[in-house]
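Okay, here's the structure, questions in a sec.
For this view, one protein chain was removed and the others were kept in their places.
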Amino acid sequence: MAEGITIQPESAPNAAQDQGASLWKDSWHRLKKNRMAVVGGIILILLFLACTVGLLLANLLGYSHESQNLILGSAAPSWQHWMGTDILGRDLFVRVLYGGRISLMVGICATAVSLIIGVLYGAVSGFLGGKVDSVMMRIVDIMYALPFTIFVILLMVVFGKKLILIFLAIGAVEWLTMARIVRGQVMSLKRQEFIEAAQALGLRKRRIILRHIIPNILGPVIVYATLTVPGVMLLESFISFLGLGVQAPATSWGVLIDEGAKAMEQFPWLLIFPAGALSLALFSLNFLGDGLRDALDVRASKD
Amino acid sequence: MSNPFLELQNVKTHFPIERGMIFRKQVGTVKAVDGVSLSLRKGEILGLVGESGCGKSTLGRTILQLIPPTDGTVILEGKNLNRLKGDELRYARADFQMIFQDPYASLNPRMTVYDTLAEAISTHKNVPTGEMPKRVSALLEKVGMSPRFIRKYPHEFSGGQRQRIAIARALAVEPKLIVADEPVSALDVSIQAQIINLLGKLSREMQLTLIFISHDLSVVKHISDRIAVMYLGRIVELGPAAQVFDRPLHPYTKALVSAIPTADLGIGGKSKRIILSGDPPSPINPPSGCPFHPRCPFCDLPRCATIVPKLEPLDDPAQTAACIRLKEIH
Partner (left out) sequence: MPPLLQVENLHTSFHTRHGIVRAVHDVSFDLEKGETLGIVGESGSGKSVTCYSIMRLIPQPPGRIEKGRAMFGGVDLLSCSEEQLRKIRGKRISMIFQDPMTSLNPYLKVEDQLIEPLLIHEEISHAAAVKRGIEMLDAVGVPASAERIKQYPHQFSGGMRQRVMIAMALITKPDLLIADEPTTALDVTVQAQILDLIKKMQKELGMAVILISHDLGVVSGFCDRVNVMYAGRVVESGTMHDLFQRTKHPYTRALHKSRPVFQPKGTELYTIPGMPPDVSKQIVGCPFAPRCEFAVDYCTREPVLLKEVEPKHTTACLRVQKEGLKL
């Protein structure tokens, strides 16, 4: 592109403002300007608070996700039960909060697992390059080829049905894509002169990766992570649907939706509320992810 | 005179071209640097000139051990750099540093000026934390920048200022040798002069040996003591800067000198302008004999296509050129 198009005012940093503005701060300002992303972020925080603090409050007030009221059965929403009750007479609102806690936890933990493994693996593979890179990436390819369902069933069979295994199983699959993305980013970053400069200075490889490479790829990584969370949450409901995931009386949004779908015709609220909650979370995450992608784009900061 | 400060002996850097996914086989070789011998004294400034693909940047990186040489040796103050491995090499790097072409890409965008310079200082020296800000400020002042910019990020500076920061980073480890790879070609004309002046001043003050790589002969002429002209991985002419510029010996240097756009009207120059035909050939299949012969206006076949010329003087032993017809065309 011609120099005239990407015009950049050659503004000298002025004395009044000696504290520099990092690219992170810059991105934060851009993110704040994106209304949809801000709304998404606020909704997520509210959802998170509701599923943690809100759930505690509800428990204190005597509502529990387990306590049944078989006589009441499936009741429509009322002042007593805001979202109605399910077939066993359990308060749906509390169950949605409880399910949300598990779903969000799965989403966040599994994404965190995939982030940590994926970023380190991808960064090392991309930075070292050559034969090491070839071997490391072939391992990823092989793991990609493993059928996910069988992998999860095997885990469950060997270690028993534990919630922590769901995190691990999902994280273990999601990090593969993360590693590939990170590797690609690192490969292009490696040719940048500041990486060469760090080598010329005589920095250790570990320091180059941790200090010069990873901070510069966090942008796309964070964006991908926010888009991974909804994917993970959907995956969890799929596992639960197979009966391998969350076990009753515990529940998650995926399980609630599955139950609600079965009783959709008589008791539509059983489907509408959990599905609404899940959609709300997914939409918010996607908007936040979109906003982050635009905000963290370094090219945009040159406008 | 004692041993030279930096000596290159028949340095070759070749890159294999490989094909195939699993069974990689070599289908060719890029001879980026093909037999370069040079020696520099301490504090000397050498201008390394050539077109893109002539191997000047690869040579610079080979000297600094960023790319391992295929053959030949690089000796700095009697120490063979090729033999250094691992940590030994990392420690030795305090002696030789690099300045890069693109000041927009050579600074980590997520680190402040302070972080960048402090990292460089602490790589090879233990400096008490309390003293670091003073050291960083002193470095910035040395390259002509105000220390009040210390907390700023690279994107907040202009190209010229960024290049100054990059120079400060190279100076942070107190090197003896600096390779500057096209340090001014990404900058505006008026800023170029500032950076050239700065590099010249630093070299004089600190007894710094400088290899200044550029495609622009006029830029190099000003700062260098000697100029080496490269073509397809080899040095084709070497001599004192002013002499190479005013009385080029090699036909390629003649063409380079005459290609400098001169903003003078009627002060001659036009009449003896040599416009070369064709593009620089690829280093994958370099021409036989003298690599320049297919484009050379003085080419005499079949001699020039068979004999590989060596650097020889015409009259002054300080200025040498690799052309077998050197005596005939002068």
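Chains: A and B, in written order; residue numbering restarts at 1 for each.
In this section, a contact is a pair of C-beta atoms (placed from the backbone, for glycine too) under 8 Å apart; a residue touches a chain by one contact, two chains touch by 3 or more.
Here the structure is a predicted model, which means the values were calculated and not measured.
Of the options B:Glu205, B:Asp279, B:Asp315 or B:Glu328, the residue whose C-beta touches the omitted chain is B:Asp279.
Of the candidate positions B:Gln26, B:Ser146, B:Asn197 or B:Asn285, contact with the unshown chain belongs to B:Asn197. Summary of contacts with the chain left out: across B:His222, B:Arg247, B:Arg303 or B:Arg325, the touching residue is B:His222.
Hidden from this view is one chain, which touches subunit B at 51-52, 158, 160, 188-190, 192-194, 196-197, 200, 215-219, 221-222, 241-242, 255-256, 259-265, 270, 273, 275-277, 279-280.
Here, only the chains that are shown with their structure count from here on.
Computed from the mean C-alpha positions, the centre of subunit A lies at a distance of 48 Å from the centre of subunit B.
Per the touch definition, subunit B reaches subunit A in the complex via residues 64, 66, 89-94, 97-98, 100-102, 105-113, 119-120, 123-124, 148-153, 155-158, 161, 166, 169, 173.
Residues 10, 12-13, 15, 18-24, 192-194, 196-204, 211-212, 215-216, 298, 301-302 of subunit A are the ones touching subunit B in the complex.
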